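The complex appears here without one of its protein chains, the remainder shown in place.
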Amino acid sequence: MKKQILIIPLAVFLLIISAFFYLLIIDRNPSEIPSNLMNKNVPNFKAKLLLKNKDFLSSKEFGNEKVLVNFFASWCKPCRDEHIFIKRFSKEKGIRIVGINYKDKFSNTTKWLSDLGNPYSDIPLDKNGRIAIDWGVYGIPETFIVNSKGIIKYRHVGPITKKVYKKISLLIEEIE
Amino acid sequence: MKIKAFIILFICLTQFFSTSSIGVEPDEVLKNKKQELRARDISKNIRCMVCQNQSIDESNSPLAKDLRILIRNKIKEGNKDEEIYKFLTYRYGDFILLKPPFKFSTYALWLLPFIFLMIGIFVIYSHNKKSKKI
Partner (left out) sequence: MLLWILVLNIFNYFLFKLYNKKNYIFVSKVLETQAFICAGFILFTLITSNPFERIYPPQSNGLGFNPILQDPALAIHPPLLYIGYVGFSAVFSISVAALALGNNEKIPWFNYMKSFVLAAWTFLSIGIALGAVWAYYELGWGGWWFWDPVENASFMPWLLGTALLHSLIIVEKRKSLQAWVLLLSILAFLLSMVGTFLVRSGILTSVHTFALDPSRGIYILAFIAILGAYSLILFGAKSKKFFDHNYFSFFSKEGSILINNILMVVVCGTVFLGTIYPLIIEALTDNKISVGEPYYNSTAVPIMIPAILIMGVGPALAWKKDDKLRILKKIFPTILLTTIMTICVFFIYQSFSVIGIAGITLAFWIISNNILIFIKKNKNYSKGMIIAHLGIGLLILGITGSSVWQEEKITKMKIGNETKIEKYNIIFEKINEITGPNYVALQGNFLIYDNNKKIVTELKPENRFYPIKNTFTTEASIHTNIFRDLYIVLGEGNLNDGWIVKIYYNPLVIWIWIGSAIIFIGGLVSMNLNLRKLKFL
């Protein structure tokens, strides 16, 4: 009995070390929080559009085809850095991209898009940030993949890099 | 990954130590003192997602401010504390709570301290019992 007790500290120790080891070797970002909306329906929202004179209704616009949703703003530098990849998603993967414009000014956004290019099919305006909160966004830019049934399948926090582009490209192909 | 973490840290540091290390601002404060107290208590339990080391009550990141105002609006609309927490955790997950919830995945977290205590007392007790016999 006593010998068994003496092994407990060792056993607990090894378990904890293994858990730490596992966390170190997998590909993870310690400060990234997984989206709680994974495999859930797209949040319900209505918004004005930047370039069209009608409202954007999420219930109508999602659930028809695969969509990439990109939260961006003209004042956000990483958004500028990743924009070339957003354009590539549209060109190379042919996927529809909805760009939700976060807390921005009309004139700034239109200028930003005319300078850098506009890959978005629609640009709903999130003037007060409530839509972002409904999507669980905490650090723009953020990019979501929504499947053809309107279910959120993937989220990436932060700018799209070359590595992330490859990963998301593959996911776009896999997801229906 | 390294760059991203660095960017977030940099944003945090500039937010954390920026001009207003204030948190709640006077124009957010509700007129009803009871409601304001509720808002403060809830905010103190919500982690700032941007800086992750402060509550939204203390943080001056824009998201913290938005969430503080959202909480106050929901209180004014008559929502209970539980409903407000549910609203936030539906969107941001349990991570946003500074006080971990009591659910299946956290039973161990909440119960183990008292189990440790029981084990400790038991160990001394059984050691004493054995020693008394000798």
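Which chain is which? They are A and B, in the order written, and residues in each are numbered from 1.
As a convention for this text, a contact is a pair of C-beta atoms (placed from the backbone, for glycine too) under 8 Å apart; a residue touches a chain by one contact, two chains touch by 3 or more.
Since the model is a prediction, treat every value here as computed from it, not as a measurement.
The hidden chain, counted over the whole complex, makes contact with A, B. Interface note for the absent chain: among B:32, B:53 or B:73, the touching residue is B:53.
Of the listed residues A:23, A:51, A:84 or A:170, the one in contact with the hidden chain in the full complex is A:23. On the side of chain A, the interface with the absent chain consists of residues 2-3, 6-7, 9-10, 13-14, 16-17, 19-25, 28, 30-31, 33-34, using the contact rule stated above. Of the residues in chain B, those that touch the hidden partner chain are 2, 5-6, 8-9, 12-14, 16-27, 29, 45, 47, 52-55, 58, 93-101, 105-106, 108-110, 112-113, 116-117, 120-121, 123-124, 127-128, 130-132, 134.
In this section, only the chains that are shown with their structure count from here on.
Chain A and chain B have centres, each the mean of its CA atoms, that are 24 Å apart. Of all residues in chain A, only 27, 29-37, 43, 78, 103, 128-130, 133-136, 138-139, 157-159, 161 touch chain B in the complex they form. The touching residues of chain B, when paired with chain A in their complex, are 1, 3-5, 7-9, 11, 49-50, 52, 62-63, 66-67, 70, 89-93, 95.
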